[in-house]
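Shown here: the complex without one of its protein chains, the others still in place.
Here is subunit A:
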């Protein structure tokens, strides 16, 4: 059942006759469940979409993770299911209220109401040499956010980034936006893999990168 490309703790399982990604943990948002397993929908989660599309995320399970743009905790709940200590940063109070419920039931998920553009406001809490940063922030300057947060990542750590073209410039061609973001990222990171997530998320680019 387990898939060599997927982290330990993430499996493809059958829900109502459909094979879907799944992790083990308390249900969060009314997703289909099968015993302890709960489905991880690629259309609801950019990281789920990246794994579904076969990105080599460099995750094997048990990682220490910083999640930027945790929102209400849909994706971060799955990350905390298979990863180790997981720091979840979200800027808006309303979704953070839901994120707190997700964190209550996961004892290695640490919710932080912080601005991902200002890492110095949480560097006294989030540890260094992390295995992975997952970034899904809907703000202008997504490359700058990734660059500023590189300080948390181990030398061989991975940045798993979903770039939303419309957050940068709604009027520009997404391809141009992606090219600009990647060019800025390359100042700090070596980009390992990119692919459009359009099958699940319109005008999004999935990126895997590692610090230079």
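Quick note on the criterion: a residue touches a chain if its C-beta (ideal position, glycine included) is under 8 Å from a C-beta of that chain, and two chains touch if they have at least 3 such contacts; residues count from 1.
The rule we apply is simple: contacts and distances are computed from a predicted model.
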item	value
Per UniProt record, name of the chain withheld from view ["Nucleolar protein 56", "DNA-binding protein", "Acetyl-CoA acetyltransferase" or "ABC-type D-xylose/L-arabinose transporter"]	"Nucleolar protein 56"
Hidden partner chain, touching residue among A:97, A:199 or A:212	A:97
Of A:109, A:143, A:163 or A:185, the one touching the omitted chain in the full complex	A:109
Among A:25, A:85, A:157 or A:206, the residue in touch with the chain that has been omitted	A:85
Which residue of A:12, A:44 or A:151 touches the chain not shown here	A:151
Those residues of subunit A which, in the complete complex, touch the missing chain	85, 91-94, 96-97, 99-100, 103-104, 107-113, 120-121, 123-129, 151-152, 166, 170-171
